[in-house]
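Removed from the display is one protein chain of the complex; every other protein chain stays in position.
And then subunit A:
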Amino acid sequence: MRRVYFDHSATTPVRPDVADEMCAFLKENFGNPTSLHYFGRQARKEVEAAREKVAAAIGATPNEIVFTSGGTESDNMAIHGVAMINKNKGNHIITSAVEHHAVINTVKALGKEGFTVTILPVDKYGMVSVDDVAAAITDKTILITIMHANNEVGTIMPIKEIGSLARSKGITMHTDAVQSFGKIPFSVEELGVDLLTISGHKIYGPKGVGALYIRKGTRWKQSLFHGGAQERLRRAGTENVPGIVGLGKAAELAIRDLQSEAEHLKALRDRLIHEVTTKIDYVKLTGHPTMRLPNHASFTFEFIEGESMLLSLDLKGVAASSGSACTSGSLEPSHVLLAMGIPHEIAHGSIRITLGRDNTMEDIDYFLEIMPPIVNRLRAMSPLDQETEFAINGSCDACKAHGSCKM
């Protein structure tokens, strides 16, 4: 069966060049970078080379890069570290309603520890407004954390504007750039951010490794991990040397190929979006039509549910994802789609297609061939149509599952 991987926002395959470089650090170059001897020195040299590569990829200096276990840790560490050290200055944190759980749950946890949290709404495209950020700032605001590009709907946020606003007010600014890094060009200077998160496995590098950029002079302190003095006291624990080497290589290649990849991906994405929205009825693109990641197409299909679409696609060899409740592991559809004002009944029918470097126009053709029959089959099975979709009593009392449903 033809297999098509369309879930690159979830994770990507490790590039062969990256895997090759990593291999040596699993085998012969196994040293601990802290050790003084030859083996340690070899490992140290490569960790520092990787740091240079990551720094160069985002326009930072190597000293400003701290290696972590991934995007989740970088987000936690950034937010918690700024909050703790600035406690005496203020206790207010601003974020958005569409952040990744690594950010939103960290901020919410701080909300239970005496911090005040403002979760900004987004518009129908999933975009935060700079005016809303400005209006939310108080003299107690110590941190603004807003993602660069959204993982579920691909919308690119006005981070440059928010960054310069934060700077003009002397507020520390963090952005989660896990999805944008390697896909759209940027530098930390241009964005004007103080902290920035990246992750290895979204850029054809390994899982379980990431980095946090911390601008020199930022009021930040490691507040979560206690242990050794690695990463200049910023992240305790023996370095994940193979992972770090892989991240460095993947970052280097991602930036080298960014322009040509983006063009390739955009051509595929634009055709996919155009064909899906014109060939299939009752479909909407979610996220911003133009300010979106080059590899990202996401839709809602009315009257049918996301998981049943994913299963049907999987039976045809196509791997995609959905923000429907059934796939999220909770009973609620994606918080991102709901924050964009998409009603529950429609959010359940969401599908996300995220393209990658190995996808071809034939993959798009294949998808366009199999998707309409899948939609037709499921719609023929559905008791919903344009008349009944919102007519059925939407109250929880009418629903037998009530009680287990958290709405």
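Note that in this section contacts are C-beta pairs under 8 Å (C-beta built on N, C-alpha and C of every residue); 3 or more make two chains touch, one makes a residue touch a chain; residues count from 1.
Methods note: contacts and distances are computed from a predicted model.
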I notice the complex is incomplete. Of the names "ABC-type polar-amino-acid transporter", "Cytochrome c oxidase subunit 1", "Iron-sulfur cluster assembly scaffold protein" or "Succinate dehydrogenase hydrophobic membrane anchor subunit", which is the UniProt protein name for the chain that's not shown? "Iron-sulfur cluster assembly scaffold protein"
Sort through A:V122, A:I304 or A:M371 and give me the one touching the missing partner chain. A:I304
With the full complex in mind, choose from A:H100, A:H148, A:K249 or A:H348 the residue touching the hidden chain. A:H348
What subunit A residues would touch the chain not displayed? 303-308, 311, 315, 324-327, 329, 331, 333, 343-345, 348, 380-384, 389-390, 392-396, 398-401, 404-405, 407
